[in-house]
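Take a look at this one; I'll ask things after.
Presenting subunit A:
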Amino acid sequence: MFQVRIHGRGGQGVVTAAELLSIAAFLEGRHAQAFPTFGSERTGAPVVAFCRIDDRPIRVREPVARPDALIVQDATLLRAVNVFDGLGPDAYVLVNTTRDLRELGAAEAVATLRPERVRTVPATALAREHLGRPVPNAVLLGGFAALTGLVSLESVCAAIRQRFAGRVADGNVAAAERAYAYVSATTKEAIDA
Partner candidate 1 sequence: MLKQTEGSQAVAEAVALCRPEVICAYPISPQTHIVEGLSRLVKSGALAPCEYVNVESEFAAMSVAIGASAAGARAYTATSSQGLLYMTEAVYNAGGLGLPIVMTVANRALGAPINIWNDHSDAMSQRDSGWLQLYAEDNQEAADLHIQAFRIAEELSLPVMVCMDGFVLTHAYERVDLPSLRQVDAFLPPHTPSQVLDPDDPVSIGAMVGPEAFTEVRYLAHLRHLRALEVIPKVAAEFAAAFGRDSGGLVRPYRLDDAETVIVAMGSVLGTLKDVVDERRAHGERVGVLAITTFRPFPFAAVRRALRGARRVVVLERTLAVGVGGVVTDHVRAALADAAPEPGGAVPYLRTVIAGLGGRPVTTASLHGMLDRAVTDRLDPLTFLDLRHDLIDREARRERAAERV
Partner candidate 2 sequence: MPVQEIKFYQTGSLVVGNRLLDPERRTVQADPGRPNTLTSGHRACQGCGEALGARYAVDAAHRATGGRIVVVNATGCLEVFSTPYPETSWRVAWLHSLFGNAPAVATGVAAALKVKGRTDVRVVGQGGDGGTVDIGFACLSGMFERNDDVLYICYDNQAYMNTGVQRSGATPPAARTATTQAVGPEPGNPFGQGKNAALIAMAHEIPYVATATVADLRDLEYKVHRAMEFRGARYLHVLVPCPLGWATASSDTIRVARLAKESGLFPVFEAEHGEITAVSKIRRKVPVEEYLRAQGRYAHLFGDPPRTDVIAALQALADRNIRRFGLLDEEG
């Protein structure tokens, strides 16, 4: 079983991100479970969502305490919440930011992780460019696909098209593809370095 935890703020589509990821896995014939930490609707408050993917039916329902992968949609959370809680040494981390993790003060937290598995991607900028709105959730999934190979980019895009329509779908797909390319390239750099 592969467990993903997604951190963000209300209004950034964190819950949708987990759902899209689960749909992508479903489209590949796998079992997937997605759910948020639940609260009253409140824009701007920290939100966490989870996604589990497995080839067998998933029965457990507790929050993901030991994520195999972490997605951080909003870098301001790095100082506010311990997003890295429970990460094992082989975990993947994908942070939405234009800055360096060192600049964000997160270097120490990821020091024990495998460097090629810790990536950043400017998802919000990509979203603005292709969507016209700073909603990075689906974009990040493109980067996530590249980083982990857990789901294919095709499945991510198919999930996006299932959930959204028209220009919103097109924009998200385009941005997700860009994020995929970005993370692939920078990961390769990190490995080659």
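These made the cut because all candidates are chains of the complex that A comes from, given by their letters.
Everything that follows uses one rule, which is that a contact is a pair of C-beta atoms (placed from the backbone, for glycine too) under 8 Å apart; a residue touches a chain by one contact, two chains touch by 3 or more; residues count from 1.
Because the structure is a prediction, the values reported are computed rather than measured.
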Result, touching chain for subunit A in the complex among 1 or 2: 1
Subunit A residues touching candidate 1 - in the complex, by the definition given at the top: 18-19, 22-23, 26-27, 31-36, 38-40, 57-63, 65
